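Before I ask anything, here is the structure I am working with.
Left out: one protein chain. Kept in place: all the others.
Each chain carries a letter (A and B) given by its place in the written order, and its residues are counted from 1.
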Amino acid sequence: MIDVLLVARTHLVTALRERVTLFWFLIFPVFLLVLLSLIFGQIGQEGEITFTVTLVDFDRGSEGPFAGVIAGVFENLAEPDTAGGDPLFNLIRPDAADDLNAFLDAELVALRRGRRAAVVAIPAGYGRTIERRLFASSEDAEGEVELALYASEGNASSDMAIEVIDQVLAGVDREILTGAGLFDSSESVPHVTARIGSPEGEPRYVDFLLPGIVLMGFFTNGLFGIPGAILFSREQRVLQRYWVTPLSVPRYLAGLSIGHLTLCAFQFALLYLIGRLALGASVTFGGYGPALLLVLAAVTFMAFGFLIASLAKTGNAGMAVANILNMPMMFLSGLFFSVTGLPGVLRVLFYVNPVSYLADGLRASVGVEAGVFPMSLVIGVPLAWIALSSAVTAWRLRWDVGR
Amino acid sequence: MAESILMRVSELVKHYGEVRAVDGVSFDVPDAAVFTLLGPNGAGKTTTLEILEGIRDPDSGEIEIFGRRLRRVDRATKQRMGVLLQEGNFEPYLKVREVIRLFASFFESSRSVDEILDRIALADKAGTYVKNLSGGQRQRLAIGAALVNDPELVFLDEPTTGLDPQARRNVWSVVSDLRSTGVAIVMTTHYMEEAEALSDHVCIMDHGKLIAEGSPRELSATLGQETIIEFNADGATEEDLAPLDTRCKAVRAEGDLVTVETEDLVATMESLLAWSKRQKTALSDMAVRQPNLEDVFLALTGRRLRE
Partner (left out) sequence: MNAFLALVRSETATFVRDKMAVFFTFLFPLIFILIFGFLMGDVDSPSATLGLYGAVTIDEASLRSVIDESGVNRTRSFGSEGELEDAVAGRSVDFGLVWNGRALEFLYHPNRIQENHAFEQLALGIADAFNLRRQGLSPILPIRTVHVGSEASTRWLNQMVPGIIAFSILSSGLFAISGHLTGMKQRKTLDRLIVTPMQPVAFLAAIAVVRLAVVYVSTLLTILISIAVFDLTFSIDWLRLTVLVLCSTLGMMGLGTVIALVVRRPSSAGNVANILAMIMMFLSGIYFPIEFMPPFLRALSRGLPLTYMADAMRFATGVSDMSVVRFWAIALSLLGLAVVLFPILAGYVVRPQRT
């Protein structure tokens, strides 16, 4: 028994001592977890971003009750709020002496180049147009001018700025209509936002992400670690030194597997601790369901690693295969992005991929979302892969370079 | 003095396609002695050893080891053996101590790690990573791994190939110490000096066959009462050397190196001196010595051990 344990210890210790392995198996998943949590945690946090917006008011100095109302609203929003926080807009205005048309053209160029989030151009006669629309009984479209909202579609902050400005202008709409006695805000129906299906209240993105990153960690470990260990040890004739002793191949494999699963446990522990302590995750992996699925995942990916080791002839070939499989299997599994709307071939790959079922099942079992696949598939497909890999490994894996 | 035979090999054969790497080799390995397979590269020494170590299957032949007849060496036998492979590595990120401990765990009984480290003189490197060891230190570590179970029979495949003279000397002293503790050692080498210095019994192999065996002294004695004279004769041609033939057994010239085999040392020396005076050629770098295993091999095959 001690020989098996020492083989396991050897695998574990060498993985941790090699700086490269340490990075890819431990540091990189943590990096990804932290990065994605930070980034996707920001969506919907527009309130904390300040947008650089240009306002060109061609209607300034005109008369009427509504001249300058828009400009006034924007200027308000460019002031820091009462709590001393950053204002919503960093407003760019032309100087009094500037030629407004030239200024607008220059600002549009700046917008195109990403230096502005949006440009608002209030045309001359806009105040009049508002008046006419409010008080004229019929649509007097003649002389009606439109406010131009310039955006750079596809630029993230521009898209967000437009949403914010749309809301601001909608607010202005209501103000004007209320002020004109046409709109009774007390008659307004409020709206609320609710999430369904999560008993602990609002789940955070990190709760959704954590099971996925854990699986990714197990996956890279199995895909790269196992073929690496076996193929390079065989090539370097480290294994040969073992075979001239009483150590048998099954015992070596048992040790390797235990070492590998221990490494997976380390990965899980590290990611879990960081997720909970540093990123505020509330998901726990307690209970038989999650534990079983985690073990199943670790074993499935380990078997996959053996499969690669038995099909590749050299260490470099094995790493090449692992690299080729790595990305498609991870991304075509719903681990990071939902995979609705895939065309034919890719859809097949999704259904064949054991990661798809494990990701879905694990998320369901920790209560982060209702699973799509039935439990029979979640357990069955990975088991089928384990069986297939074991069969191929038993048939093809060579332990000596030449007999 | 009855020698107990620890291992008996009969008619071992291994071929790869047309090539007969091991062609009907038979020998007995006695207890508490150093038994050496000597031969040039490609003679089949390593293949023979690998069959005996259990990592290669023979095509035919029998092995009797520790009193048991086997076709292939099994795990029970491996418990009592130690093996140093010709080529091999350890996990680069393991420490020396960890390597010994790992290998010790493969056997039912083993010496303590510290004892082994002392034996191979790596006690002060116990905490060093394998990847930071020199070539000689790695070889000693490999020997340590072969001795960890206190074996009765040890295989050393080319133990000093590629080592510098100091490292080679270190290994030689480990081997002699080992022998003095009563362990049987089966060794392969293509270094004649090594075979002569360490062995009790030598088998000379060439092209898969055993062509001679005996103690180093016995083998050298097959060349009779010969003496070997070697000298450097700058630019002497075959014709120039012809007159020397008469008083000696053989004269060979390889480039500038002339080798003279003779059974009558005095007469040959006289004719040599006369020849040198006539030719006005100096006999530079001259050496007079007893025949060694290299000369035996040369006499048997017409080739040198080292090409």
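Following the convention adopted for this analysis, contacts are C-beta pairs under 8 Å (C-beta built on N, C-alpha and C of every residue); 3 or more make two chains touch, one makes a residue touch a chain.
These numbers were taken from a predicted model, which means no experiment stands behind them.
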Contact list for the unshown chain, restricted to visible chains: A
Sole contact to the chain not displayed, among A:A102, A:A291 or A:A320: A:A320
Hidden partner interface residues of chain A, rising order: 19-20, 23, 28, 31-32, 35, 38-40, 42-44, 49, 70, 108-109, 111-114, 119, 129-130, 133-134, 144-157, 160, 162-163, 166-167, 169-170, 172-174, 176-177, 182-184, 187-198, 202-203, 205, 208, 316, 320, 323-324, 327-328, 331-332, 337-343, 346, 363, 368-370
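Just so it is clear, only the chains that are shown with their structure count from here on.
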Inter-chain centre distance, chain A versus chain B - centres from mean C-alpha coordinates, in Å: 64
Residues on chain A engaged by chain B in the complex (per definition of touch): 2-3, 5-7, 10, 13-14, 17-18, 233, 236-238, 240-248, 400, 403
Residues of chain B that touch chain A when the two form their complex: 53-57, 75, 78-79, 81, 83, 85, 87-94, 98, 101-103, 105-108, 129, 142, 145
